[in-house]
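Here the structure is laid out as structure tokens; the discussion comes afterwards.
Heads up, one of the protein chains got dropped from this complex, but the rest are sitting where they should.
Then we have chain A:
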């Protein structure tokens, strides 16, 4: 079990660590190919939509977004004709097969009938129009992801038959790994090795055809502990596709990876193939660590650490840190409420026999306070936690999650065997940076400096 921390002075004010529902919803849409987005909003919301595209690192040539740029008069008088004209313009210029017409706070509150408008002008447009109300006040990023996923439902065709050994992968973008699409790639490649076909990814670089055929999959796997669970259940209910593996952590660290792979193997009856992958992966990881990691890992033994992450990364990472690297996860700071994954978290902590302090929906203030009041020696978090740690005098802060200053130009997974090594490499580099003096003591080296004419 865990000890949930409660804070004074946090009932009305938040220092947010995640975006709003608009960012979540458009983040889902950004993962679909052949579509464009028309937002009915003041111009600033287009920055939020850009951020959603950034999460997927969508090539800038493929972003097709238009904004009605609502002003005061529009808010008072309504701006249906403005929206109508923009949809038509977007239809003729973008030439995409579908346009998602998204209402944000302003349009949502003034009650613009986006649904009715889309219905009325549908005969005049080539693209299929999909209305979606996603005012920021409808929730946080994770709520928005559910809204966005729901908007994809009409594209999924009902299928009586299911294709054996096929899966849909759901919502990986609720993931703090700044290069998360490498996680997705690892899963795709691993599935290919064991003979399981990925029917559709919901959503990342997903075509409308893939979406259409998603109903043929024989299982859905959710690659998040923060969002998409409700959608998974809905898919189960509407399309009869079971949501599997949601009761175990994602494949982060050696043990979690083998657990996750074995669960896949068992469900699809490919245990032998899975065992081969596990054996090969563990051998490789231990072999690399024997040569390159032994000097690194003992540094942290029994180090009391904080993990400030989303549940997707955080739950899996806790076991890796505790069991495989012998650290003590004393403080867990989750950015989401973890409500759909709470049982999983409890089971994991009980199973490991640890009772860390935990904060759900942690904001900046709560993270700072908790770090200040704990005896933490190292922090695993984003660049924000990195700055906080610096301010609080915590020497070791590992900048491993989004938003991050670390520039991994090539995508590198955190999932799987190489993923564990990628993660540890970042940690090792941050350790070295923490100990490197930023000021050269020239006096101490003055003789040398003279000799070298520096």
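Observations, loosely collected:
One rule holds for everything that comes next: a contact is a pair of C-beta atoms (placed from the backbone, for glycine too) under 8 Å apart; a residue touches a chain by one contact, two chains touch by 3 or more; residues count from 1.
To be clear about the criterion, contacts and distances are computed from a predicted model.
UniProt lists the omitted chain of the complex under the protein name "Nitrogenase vanadium-cofactor synthesis protein VnfE" (options: "Branched-chain amino acid ABC transporter permease", "Electron transfer flavoprotein subunit alpha/FixB family protein", "Nitrogenase vanadium-cofactor synthesis protein VnfE" or "NADH-quinone oxidoreductase subunit D domain-containing protein").
Across A:28, A:211 or A:388, the single residue that touches the chain missing here is A:388. Where chain A meets the missing chain, the touching residues are 9-23, 41-48, 50-51, 53-54, 57-72, 74-75, 86, 89-90, 93-94, 104-106, 109-110, 135-140, 364-365, 368, 383-384, 387-388, 390-391, 403, 405, 407, 409.
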